[in-house]
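Here the structure comes first, spelled out in structure tokens, and everything after it is commentary.
Note that this complex is displayed minus one protein chain, with the remaining chains in position.
Letters A and B mark the chains as written, and numbering starts fresh at 1 in each.
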Amino acid sequence: MNNILEEKILEVKNLKTYFYTDGGVVKAVDGVNFDLKMGETLGIVGETGSGKSITALTILGLIPIPPGRIESGEIIFEGQDLLKYKISNLKHFRGNKISMIFQDPMTSLNPVFTIGYQIIESILAHQNVTKKQAYAQALELLDMVGISDRKKRMKSYPHEFSGGMRQRAMIAMAIANSPSILIADEPTTALDVTIQAQILELLDTLKKKTNSSVILITHDLGVIAKYAERVMVMYAGKPVEFASVDDIFYKPLHPYTLGLIGSISKLNEEKKERLKPIKGAPPSLIDLPKGCTFASRCKFAVKKCKENFPPAIEEETGHFTACFRAKEFMDGSLSRD
Amino acid sequence: MFYYILKRILQIIPVVIGITILLFVLMYVIPEDPARLILEKGATPQALQNLREKMGIDKPVYVQYWRYVKQLSKGDLGTSYRYRRSVNSILAEHYPNSIKLAFVAIIIETIIGLLAGIISAVRKYSFLDVLVTVSTTILVCIPVYWLGMLLQIGFGLKLGWLPMSGMGDGSIRFYILPAITLASVSTAFVARITRSTMLDVMSNDYIRTAYAKGLSNNSVIYKHGLKNALIPVVTYIGIDLGTLMGGAILTETIFAWPGVGRTIYLAILQRDAPVVIGGTIVLVLIFVFMNLFVDIIYAILDPRIRLEGGGNINV
Partner (left out) sequence: MYPFKDDKNKIQNDSNINEIIDESILLEAEIEKKYSKSSLYKDAWKRLVRNKLAMVGLAIVILMAVIAIFSPFIAPYNPIDRIKEASQKGPSLQHWFGTDILGRDIFSRVLYGTRISMLVGVVAVAISLAIGLFLGALSGFFGGVSDAVIMRIADIFFAFPYILGAIVIMTVLGPGVLNVFIAIGILGWASVARLFRSSILSIKEKEYIEAARALGASNSRIIIKHIFPNSFAPIIVYSTMNVGTAIIVEAALSFLGLGVQPPTPSWGKMLSESLGYINTSPWMMFFPGIAILITCLGFVLLGDGLRDAFDPRLKR
């Protein structure tokens, strides 16, 4: 774990992305802070609607405006604040220095263009090469992502590919310009379990080969445990815990993280414990409760939890938690059960 | 693909048979004696009877129908009661005029409709979008013949720029007003369909992917968006071409355009059954084959269908 260069490649500060709908203001991302180091894989974990995907889309400026609006924050990449760029100028970063892989490869590829065309298009958008050179590069990319029979596959349309193959093609497109950051937004959710592992392995291999950083968004803690070096846990638009993967699993300091870990099955455990789902449902993002957003579902909640949202505090080096009772977990005066 | 086309052609047959039966029965019901239409007013009852027997119109309707089908299978549409000419030659004279007019109208609706639709989708909620939405709604509701009359008054009578009616020497000046009139409603539909499919397409995941790749706004809208949005628009335009070629009865009447729509209309008024039935059969055939043609174009535009060999693309 120590081979990570300590240089920050991306820093997100106090990011807030709201959506203005008929029903009210949806605070999808509400004060997100994190940084990404060179060559690391950062996991962002949370339930559906926790704001993890919106965070990623905001980084690339892919939020539809309106109804979306970026209320505040900074996204520092290579020393520049991406939020200060005009949307039309962000295209120089998108797919070039920062690229993204989406959740559903079925709908994320354009059905009326061939796979080859869509990969070549990515190359030509950012590199000053001829079509012929781009074609050669595309063939190479298909090889890298493990697609055989390449020349034929270049001419295929997305619907002729299986789900796993499509996601491989998406990855080929994403790495076409050797990005320094690769954002993978639930890259395997829509795929079969057996294919999931293959795709994740592929991502990991490619990351190591190209020395890029990866933001891996998922709701699957197992995936996080295997591939991420650091983890941000999000709940209702806010980060609640941010730490190294070991700390998250062995020393979780936020009741929500505890709950998440409690709700996954551990196959290797001797004693078959009943899985403990987190009771209740996440709050509506339109009218969030006044205090901690998790308080209503939290068995450790005390009075002040319902009054103020706890600030994120660095309880130990590199381990941030937004919970009033984190200190008690730390010193053992409060049992995690 | 081949079997698909074959299947579609086979599907046409019952439709055509159904239409001939329907028309035959309807025209048979009209209490008008074709023999009286053909012979002079003062014809003797004996002469009338002779003619009826010769034409076979004293026979029951199914016997007549069978006769007609046999004749039709040879490509003969019969003889007009009024003009004593073969229906084939009457249609051959008038159809080209209708088809020419239809093509001019299709060009107008494609260019104006597509442009208006794209502009209003790309500039959603802008003044132009509202303008397009309001004017297309109005256009849908304008009676075509009334629009024709307004155009005649404006450009023909008051300004004197364009001829008011007829085909004249067949120069393009004579086409402009009737073509605009004929295209009016369809233009509105093309614009509306383009707008709504464009907006629909632009909310797809692959559009987000295209932006995420770093493509320019124009490239995303006009390449990734438009190519997908065009599929239903082309479908509509193709079907509409079939409809327009099949007789613009109202437009042709208002502009005294010597086309097939007006010919059939006059034949209905004159109870000239062979012209009505023959004209309608040709018209329906054109319509159905245009639909088939559109489905093939559709399959070419949309690779998902092309390779599946078409399954459920009944529009």
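Note that in this section a residue touches a chain if its C-beta (ideal position, glycine included) is under 8 Å from a C-beta of that chain, and two chains touch if they have at least 3 such contacts.
Quick caveat: nothing in here was measured; it's all calculated off a predicted structure.
J.: As a test of the contact rule: which chains in view would the missing one touch?
T.: Within the full complex, the chain not displayed touches B.
J.: Just one of B:Leu51, B:Leu283 or B:Ala299 touches the chain that is missing; which is it?
T.: B:Leu283
J.: Based on the whole complex, identify which of B:Val69, B:Leu131, B:Leu157 or B:Ile300 touches the chain you can't see.
T.: Candidates B:Val69, B:Leu131, B:Leu157 or B:Ile300; residue touching the omitted chain: B:Leu157.
J.: Which residue, B:Lys70, B:Arg85 or B:Lys124, contacts the hidden chain when the whole complex is considered?
T.: B:Lys124
J.: Touching residues of subunit B against the unshown chain: what are they?
T.: For subunit B, the residues touching the absent chain are 11, 14-15, 18-19, 22-23, 26-27, 29-30, 124, 137-138, 140-143, 145-146, 149-150, 152-153, 157, 196, 199, 243, 246-247, 249-250, 253, 261, 264-265, 268-269, 271, 276, 280, 283-284, 287-288.
Rule of thumb we're sticking to: only the chains that are shown with their structure count from here on.
J.: Determine the centre-to-centre distance between subunit A and subunit B, using the mean Cα coordinates as centres, and give it in whole Å.
T.: 54
J.: Please give the residue numbers of subunit A that touch subunit B in the complex, ascending.
T.: So the residues of subunit A touching subunit B come out as 57, 60, 62, 88, 91-96, 99-100, 102, 104, 107-113, 121-122, 125-126, 157, 159-160, 170, 173.
J.: Using the touch definition from the top, list the residues of subunit B that touch subunit A in their complex.
T.: Answer in residue numbers: 204-206, 208-217, 224, 227-228, 301-304, 307.
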